[in-house]
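All protein chains of the complex are present and in place, except for one that has been dropped.
Right, chain A next:
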Amino acid sequence: MKILVPVKRVIDYNVKARVKSDGSGVDLANVKMSINPFDEIAVEEAIRLKEKGQASEIVVVSIGVKQAQDVLRTALAMGADRAILVIAADDVHQDIEPLAVAKILKKVIEDEAPGLVIAGKQAIDNDMNATGQMLSALLGWSQATFASTLDIDNDNDIARVTREIDGGLQTIDVKLPSIVTVDLRMNEPRFASLPNIMKAKRKPMEEKTAADLGVDVTPRLSIITTAEPPAREAGIIVNSVSELVEKLKNEAEVI
């Protein structure tokens, strides 16, 4: 079974996003970019399935600017077999919406015919948590979101997935092909070794454009403004528990 894993190039999760003073967006010029942490977990899970003999090939796909090549190389160095880059933006500040991404992925999937798609549950930049569900809808496939475990039953064409839901965990069986979106708890992604990073440079990477695939990436949501969240007033350091209790009772009046 072939597994397809979409990966996104986003601001590194350790970097605090800076809002541009003109309200036009978050400043991404000269900011460290990395593979979206949830997508790294998705790649790791696909590799583990291949190592268990349950997957034959892992194809990673990224959509965005040309520089997204670097996150595809990261995924190849971890163990993916080949990569597809769909160029849909010429400026790093142009975030392609989940609906357009889902439409592009649908086209790629029609060509590649994977038996399973493993995606991250959300990208840490737009925090949408929507692409996997939208893709599943467009394909008419089953979906298993926020997965923390994934067991494939190749004989019966089903996957058993434990999902992280409000209040605890839910286990479901989904018919394959399916879209699984992964939560943080699924696994600990491996680091790419230097020899594997070198090898990844020779793995195939195909380039396409959104136009080649016939997908319109015009945003449905026009961004009016991007603002800093309201700043919190500076707090104070108290010296004792009794002072804290006194402040909470009499000053903040919250207890």
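Everything below uses one rule, namely that contacts are C-beta pairs under 8 Å (C-beta built on N, C-alpha and C of every residue); 3 or more make two chains touch, one makes a residue touch a chain; residues count from 1.
As a convention for this text, contacts and distances are computed from a predicted model.
Unshown chain, UniProt name, "Quinol:cytochrome C oxidoreductase", "FAD-binding protein", "Na(+)/H(+) antiporter subunit G" or "Phenylacetate-CoA oxygenase subunit PaaB"?
"FAD-binding protein"
So which of A:57, A:112 or A:173 would be touching the chain we can't see?
That would be A:173, which touches the missing chain.
Looking at the whole complex, which of A:33, A:85 or A:130 touches the chain that is not displayed?
A:130
Given the full complex, what residues of chain A touch the hidden partner chain?
For chain A, the residues touching the absent chain are 11, 13-14, 16-17, 19, 26, 97-99, 102, 121-122, 124-138, 141-146, 148, 160, 163-175, 178, 183-185, 219-229, 232-233, 235-242, 244-245, 247-248, 252, 254-255.
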